Each structure stands twice: as structure tokens, then as C-alpha cells.
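A single protein chain has been removed from this complex, and every other one stays in its place.
And now, subunit A:
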Amino acid sequence: MNAEIALDIQGLSKTYRNKRGIDDITLQVARGDVYGFFGPNGAGKSTVMKIIAGLIKPDRGHVRLFGHDVGDQYELAMSQAGVLIEKAEAFEYMSGRRNLELAARLYPGLPKTRIDEVLELVGLAASGREKVGHYSLGMKQRLGIACALVSKPKLLILDEPTNGLDIESMVEVRELIKRLAAQERTTFFVSSHLISEMEMICNRIGILHEGKLIREGGMAELLQESGQSLETYFVAQLRIEREGARHESAAVQYH
């Protein structure tokens, strides 16, 4: 068990009834990394995120958080992680503060001031007592981030965290990620289909395409490889993938 590895994914596969899913994903996220999990819509990012959070079970493979297996030691594995999957889903008939209280109650020893801290952090201090049903989409997303942050997790798993946010809030979330990574050495595993966003906040990146991890590496390394931007690099990688698939299919037909 390597204490410096925050997230360890080994041979993760999951196939849905419609034959889509993920295939043999293996990656590691070191402590303090801001790991960008990039891929177009439908690439399988949320599937990986959901397996990490224990919301769905994989067909094969395993996930370890700080050395604890999500399948066998769920409580231990999740005790140091905060999660936001897809759009934030809060209980709309309760206030934002009450939603945070529900989350905070599951972490013994958390100071009572923590709820005020996170409300302040995500800019919801003034509307904390309002019912979530009255929140805008952006406010709900910020509440989701607050719920993920409330336990002061060492690892934050954020699936498309800037979804539904206006430009100002997107910048704020990016700044928050950078700040927490730098000051508190919080590890991030962030998914997005916006490559420019990944470029701005991540130091490592994994590129997912049609359920497969096609490339993984340090951001600086990939940018150097691409020569231009990550966007150009991604398009080039896709072409290589498609070309390879075409050759394989032609070879099968020939035989």
C-alpha cells in the first residue's frame, strides 16, 4: 500500500446493456495531483466516477482510495473523499444549510463552524437558509461542491464541476481547486469535456475515448508533445485511434 497514491484504479471494466461502458481502465493519482479526466460526452467519464463513489459496481477491476478498496472497505475508503457526480442533487424541500448539516453529521468530529466556512467558500453564505428549490442551477452546483467539501476531504472527485455555472462562477471554482491543491494539498480527480478547462487547472491528464483510456501523462509533457494546444493534441490522438480501428477492421475482413 503506497500512502502517496490517493486513487488507484486497476483494470476497471463495466459494460451496460446497450454495450457501452468502459474497458480496462488503469490509472493512478498521486497525493497532491490535480488529475484531469478528459473525454467527449459519452466517453465513460461518469461511469468511472460512479464506480469510484460506489454508486455502481464494476464488472471487473477495483478501485482503492488511500489504499482502501471501495468494494470491500467502503466506509474507510470514502472517509477521506468528497464526491460530486454529474449535477448536484440536493433535497429541494430543505435549505442549503440543512442539506450541508445532513452531510456533516456523517463525519464525527467536524467543527460546527465548518458549514459556515463552506457556505462562505462557495458564495452561498447569504442564501444558506433559503430552500434549495428556489436556487438557480449555478447555486445548486455550488451547493453540490460545498457538500463535497464539507468533510475537508483529502481527495475530491468532481464530475463536471463547472456544469451549469456562469463564467464568473466557473473561474471561482477553478481558483478554488487551485487554492485547495496548493494550500491544503488536496488531491483532485476532475472530469470535464472542456479541454481548455483541464489545461488551466490540471497537472496530469487522462484522455478517455469510447470507454478506453487512450493517453495519460503530465500536462507539461502532453503540451510539449502536442507542440500547440491540448485541443490539437486530442484531435490528433482521435485520428490515430480511428485509423488504428479502421486497419484492424480491414484486416479482419481480409482474413
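One rule holds in what follows: a residue touches a chain if its C-beta (ideal position, glycine included) is under 8 Å from a C-beta of that chain, and two chains touch if they have at least 3 such contacts; residues count from 1.
One rule holds for everything that comes next: contacts and distances are computed from a predicted model.
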item	value
From "histidine kinase", "ABC transporter permease subunit", "Quinoprotein relay system zinc metallohydrolase 1" or "Cytochrome bc1 complex cytochrome b subunit", the hidden chain's UniProt protein name	"ABC transporter permease subunit"
Residue touching the undisplayed chain, where the options are A:Cys147, A:Met198 or A:Leu213	A:Cys147
Contact with the hidden chain (one of A:Met94, A:Ala125 or A:Ile214)	A:Met94
Touching residue (missing chain; options A:Ala103, A:Val122, A:Leu155 or A:Leu230)	A:Ala103
Touching residues on subunit A - with respect to the absent chain	50, 53-57, 74-79, 81, 83, 85-86, 88-91, 93-94, 98-99, 101-103, 105-108, 144, 147
